[in-house]
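Accompanying notes for the structure given below.
Removed: one protein chain of the complex. Kept in place: all other protein chains.
Right after this comes subunit A.
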Amino acid sequence: MTEPLPAIPPRRRGGRGAVAARFAAHRGAVAGLLVLAAIVALTLFGPLLHRIDPQYLDYLDRNQGMSWKHPLGTDNLGRDLLAQVLSGGRVSLAVGTSAMLLGLALGTLVGVLAGFVRWLDGPLMRLVDLFLALPLLPLLLVVIMLFRDSLRAAFGPETGIFLLIVFVIGVTSWMQTARIVRGEVLALREQEYVLAARAIGTRPRRIVTRHILPNVLSPIVVSAALGVANAILLESALSFLGLGFPSDFPTWGRLLFDGVNFMSLHPTRVIWPGLAISLTVLSVNYIGDGLRDAMDPRGDLPPIAGGARRNRRGRLGVLLATRRNGRRVLQGKGE
């Protein structure tokens, strides 16, 4: 009858330790992190183990299936597919991450300014509309045609084209982030704690960085996950149009599109690069999901019944959106 009550578990500490602990509790996110780490490690160190030059043309071993010599087979010129996927991953991941960071920084800056500075709201949002209304692929075509040669001359063929692609993707993919961030900022600035912060004399800049930005972090993280995926796909589309990296400098998208013509005869040529893209995008999405939950300090509480926390629907929504965007980009080629 007078059984002792169960001991109340000690509260976890606040701060970074708590964020890490909550992240570790998110199984999908941990799995995503492991898969992404594996992919990154393979692209970085794989070529040291699998020592076939991805550019080496072995005419005798063309269009091979999987074998010990060529674990993923070879293409129609006899290049080793595994070596190409591994080295292509470096470029794809680098492009994806840098373009995402650029787009995210631009989008967040524009979104915060539009949401917080009243007279900038109209002009900036019209700018967003303008960018969204631009026909993307013709624009990219023109930009790349115009600047490719001068950038190549300035930075060398590889760095030049890398910078150009990253810039082009970043500059054309910040609009969604800007809209999301603006919306969040508009909602947050009406919060009582922002008024309370003003009432203790906090500077506007500090209000943005301390009170508003941490609260928009979760949509930004989701945008980031989406952004990486989109950037990888967009780079693929550009490569397909012959506007991305040259074919002797393979990326996942380039490999995919080089393989499309041989798809019915040698399906592995699209399956492997495709799988690499999908796995990366998927794991990035899961990581984003876990990060968003982990960064909410209320995450220590049991989930509210009825799903008041936003995480459950988020993952599916993100995936669907990714797929839709990907399709849009791929279909753009047919115009």
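Quick note on the criterion: contacts are C-beta pairs under 8 Å (C-beta built on N, C-alpha and C of every residue); 3 or more make two chains touch, one makes a residue touch a chain; residues count from 1.
Everything that follows uses one rule, which is that contacts and distances are computed from a predicted model.
UniProt records the chain missing from this view under the protein name "ATP-binding cassette domain-containing protein", selected from "3-oxoacyl-[acyl-carrier-protein] synthase 1", "ATP-binding cassette domain-containing protein", "FAD dependent oxidoreductase" or "Helicase Helix-turn-helix domain-containing protein". Of A:L72, A:A197, A:A276 or A:L291, it is A:A197 that touches the chain left out of the display.
Looking at A:R27, A:K69, A:R126 or A:R210, the residue that reaches the missing chain in the full complex is A:R210. In the full complex, the hidden chain is touched by subunit A at residues 11, 13-15, 118, 190-193, 195-203, 206, 210-211, 214-215, 295-298, 301.
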